[in-house]
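Pasting a structure below so you can have a look.
Left out: one protein chain. Kept in place: all the others.
And now, subunit A:
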Amino acid sequence: MAHPSQLGFQDAASPVMEELLHFHDHALMIVFLISTLVLYIIVAMVSTKLTNKYILDSQEIEVIWTILPAFILILIALPSLRILYLMDEINDPHLTIKAMGHQWYWSYEYTDYEDLGFDSYMLPTQDLAPGQFRLLEADHRMVIPVESPIRVLVSAEDVLHSWAVPSLGVKMDAVPGRLNQTAFIASRPGVFYGQCSEICGANHSFMPIVVEAVPLQYFEKWSSLMLEDT
């Protein structure tokens, strides 16, 4: 989850998010390169006594400041496209879960083997146990097996929502009447938090997503228990 005074991304919990982190570092490095150059040039332009500096031309510098930015853009585009294609690889998921957005809660359906479905409402602040996170906890978590490719089909029953879990590198719009697909692998066991990421009304900020990644045998026990309860 996010923590106070955090500047960067949350720690990655999926391989794709790790790639995105490294790509962001690469892009930010280029941003610092250009910003330093521009800042130096601004200071140099502002601190000169020379007055005739505006109506000039030079073919050489025109070539340089056309080719160099094009080269920098290629330097950014290549890793970006690599990750884009990585995200779209055929991934043969072990499990498919449907995440449906409602005003103002999520519902999850595990229908691969049996018909398991449940709603996931935010835990009100007054009902939190010590150590739980305000506005992030939900009464029922989306439990998944760790280190397994998971496919999530995202849709909505009323208005636009968006299913997002930053540490897993996942965000997918929930559009009524449309089925959007995303996939991820949780690299390690743990609990990962997200929040609805598309404005959807009064309680848009109060419909969090909680994903719990546990080893397969515990996931199977949990899903059997859930089926008995419903």
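Some points to look at:
The rule is simple: contacts are C-beta pairs under 8 Å (C-beta built on N, C-alpha and C of every residue); 3 or more make two chains touch, one makes a residue touch a chain; residues count from 1.
The rule we apply is simple: contacts and distances are computed from a predicted model.
According to UniProt, the chain absent from the figure is "Cytochrome c oxidase subunit 6C", selected among "ER membrane protein complex subunit 3", "Mitotic spindle checkpoint protein MAD2", "Cytochrome c oxidase subunit 6C" or "FA complementation group C". Only one of A:2, A:30, A:199 or A:227 touches the absent chain when the whole complex is considered: A:30.
From the options A:18, A:109, A:158 or A:198, the residue with contact to the unseen chain in the full assembly is A:18. The set of subunit A residues touching the chain not shown comprises 12, 18, 21-22, 25-26, 28-30, 32-34, 36-37, 40-41, 44, 48, 50, 52-53, 56, 140-141, 143, 146-147, 187-191, 212, 214-215, 218-219, 221-222.
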